[in-house]
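A single protein chain has been omitted; all remaining protein chains appear in their positions.
A and B label the chains in the order they appear, each numbered from 1.
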Amino acid sequence: MSPRAAWRLESLGFGEVYDYVDGKVDWMAAGLPTEGTNAGRPRAGDAARKDVPTAGLKERLGDVRDRIRAMGWDAVVVVNEERVVLGLLRSKELDGDADLHIEQAMRPGPSTFRPYVSIKEMATFMVEHKLESAPVTTSDGRLVGLLLQQDAIRLAGEK
Amino acid sequence: MTARSSTPPTPTKNVPTEIDRERLQALVARGAQLVEVLPAEEYEEDHLPAAVSLPLRHVDKEATTLLDRNRPVIVYCWDTA
Partner (left out) sequence: MKNKTKTLVKCVRCGTPIESCAFCDEPGCRTPTCYECVSTVLVQAKRQPHTHGG
C-alpha cells in the first residue's frame, strides 16, 4: 500500500515523499510505543520480566545455577555482549552436570516472541503448550525480558 | 548523418525515497508529516506516534487538504509483504 500512496502523492505535487517500507510491524517489533486503542492493552513486552538473569556461553553451569537460584529464579537466558539471545536454560537444563559450560547445557536457538504480541494470545499458547516461560526479543534478537506463563495468564485475565 | 531523435528528454522525476526507522525518526523530528495509509480501523488500533490517517483509497480526495505540500511526507503501512 505505501509504495502506491507514495507515488500518488508525488503525482499530486508533493515534492518530498518518503516510504517507510518496513512499516508498523518493524516499529512495533523494535519495542517502540504506539498510539491507539490497542496501545493500552498489555502485550508480551509489557509483561516480560526485564530482570531475568542472563549468562554467557563460557560460564560454568554450576556457578550460574547457584547464582540464579539464590535470586529465586529457575530459568536463565543466554546472551552475548550485545544482549542477543543465544539460548535458554530452564530447570531441566539447569539440573545438568555442574562442570558443563553454559553453551553445552543450554537449549540453543529457542523460540522467541516480539514485544507487540498480544498477551491474550501468548497466554493461550503458553497454556496449550505447557510453556513455563518464553523469551521476548526485539526484531534484531536482543533480549527484552522473559515472559512467564503465570504473568501472561494474570494479565490476560485482567480487564 | 545521424538522425536527431525527436523524443524530448525525460524530465527528472522525484522518486519516493525508501527509508528506515532511524531516518523516519530524524525526519519527523525535523517536521515531516507522518501518514498511515492503512484502513482507518487499523489506524485506530495502533499507529505510530503523531501519525495521521489517510487510507490509500482516500489519498486522491484528501491528501491536498489534509497534508501540507511544502513539508516532507512519510507514508507507511503494515510491512513489506
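Definition applied: contacts are C-beta pairs under 8 Å (C-beta built on N, C-alpha and C of every residue); 3 or more make two chains touch, one makes a residue touch a chain.
Only a predicted model underlies this, so the values are computations on that prediction, with no experimental measurement involved.
> Which of these touches the unseen chain: A:Leu32, A:Val84, A:Ala98 or A:Leu131?
Here the residue in touch with the unshown chain is A:Leu131.
> Determine which one of B:Ile19, B:Leu38 or B:Val73 touches the chain that has been left out.
Answering carefully, the residue with contact to the hidden chain is B:Leu38.
> Touching the hidden chain in the full complex, which residues of chain A are there? Just list them.
Interface residues of chain A facing the absent chain: 1, 25, 38, 107, 110-111, 113-114, 116-118, 120-122, 125, 128-131.
FYI, only the chains that are shown with their structure count from here on.
> Approximately how many whole Å separate the CA-defined centres of chain A and chain B?
31
> Spell out the part of chain B that touches chain A in their complex, as residue ranges.
Residue positions touching the partner: 13-21, 23-24, 27, 32, 35-38, 43-51, 54, 56, 59-60, 63-64, 67, 69-80.
> Which residues of chain A touch chain B in the complex?
Spelled out, the residues of chain A in touch with chain B are 1-10, 12-28, 30, 32-39.
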